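First, the structure itself, so that you have it in front of you.
The complex is shown incomplete by one protein chain, all other protein chains being positioned as in the whole.
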Amino acid sequence: MDVLYFAWVRERVGAGHEHVDPPAGITTVADLIGWLAGRSSGHAAAFAEPERLRAAIDQKFVPLDAPLGRAREVALFPPVTGG
Amino acid sequence: MDVLYFAWVRERVGAGHEHVDPPAGITTVADLIGWLAGRSSGHAAAFAEPERLRAAIDQKFVPLDAPLGRAREVALFPPVTGG
Amino acid sequence: MIRIAVAPEPIDLAAELAAIEAGGAGGIASFTGLVRADDGVTELELEHYPGMTEAALTELAESATQRWSLLGATIIHRVGRMRPGERIVFVATAALHRREALDACAFLIDRLKTGAPFWKRERRGEDAAWVEAKVSDDAAAGRWGA
Partner (left out) sequence: MIRIAVAPEPIDLAAELAAIEAGGAGGIASFTGLVRADDGVTELELEHYPGMTEAALTELAESATQRWSLLGATIIHRVGRMRPGERIVFVATAALHRREALDACAFLIDRLKTGAPFWKRERRGEDAAWVEAKVSDDAAAGRWGA
């Protein structure tokens, strides 16, 4: 699964994307966030407050409790601020 | 008093403006319209249906029952259609 | 910060937008009215009441700046003869925040339709007819209260 990071999530993680292979128990976006938080201190800083995060699966916005299903691309980022 | 005409009122009267000196009994815009209607067949055609007319006194929109007061310039025209 | 123009020349949108953008706003809303090309009109003629027109448009722009915090308000109305696809009217509003700009822009064009002395005549080939005022325009102008 490809995971993409944007804005301060990207900065804290220290990378814009990575390929990960989460274990079988990781079934929702929230599960994935909790699992990613253990990968490094940068990840821990990025994912310390999940309520500040938003997500997209395969380029569609989803809530954090959305199932990952057969997601190929999951993006994690702060609330959007365009326009 | 200067009287100005616009759009089809101007076309029916056959002039864009004229100087008139209405008699003492003419105190409102509606009175003026009724009096002007007698000036020519063109005026009669322009002023046959007062409900289709709108007016301005000294370049401010007024209702037809507005008093002429010390009006220097009275304009008579159809409802506006700009924009 | 208020700019009013009533003239027979084509409306230069790029210049008008650049001018209102220069005021430091965060958002500019605009509306451009065009001669519709879809209903057989070959030429549109705009008559107005010189002097009163400019005064009415200035008053309209001032009432918008009293109602919303605007950094700029522009009303440009073309008069004389124009062809399908050409610009008749352009209004623009500048504000720090988008909601004020958007609302003030809608207010200006709604009110302009019923509150400024312009009259349209449409030509379709040999025929010419004065455009009738629309009841829906009175309703739209009324949305904004007194």
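A few points about this structure:
We just call them A, B and C in the order they show up, numbering each chain from 1.
To be clear about the criterion, contacts are C-beta pairs under 8 Å (C-beta built on N, C-alpha and C of every residue); 3 or more make two chains touch, one makes a residue touch a chain.
Computed from a prediction, not measured in an experiment: that's the story for all the values here.
Of the options A:3, A:33, A:46 or A:75, the residue whose C-beta touches the omitted chain is A:75. Contact with the chain not shown here comes from a single listed residue; of C:6, C:52 or C:105, that residue is C:105.
Residue-level contact of chain A with the missing chain is found at 4, 6-8, 10, 56, 59-61, 75, 77-83.
In the full complex, chain C touches the omitted chain through residues 13-14, 17, 21-22, 24-34, 36-38, 85, 87, 96, 98-99, 101-102, 105-106, 109, 140.
Assume only the chains that are shown with their structure count from here on.
Look at where the CA atoms of chain A average out and do the same for chain B: the two points lie 73 Å apart. Between the Cα centres of chain A and chain C there is a gap of 48 Å. Multi-chain contact residues of chain A, defined as those touching 2 or more other chains: none present.
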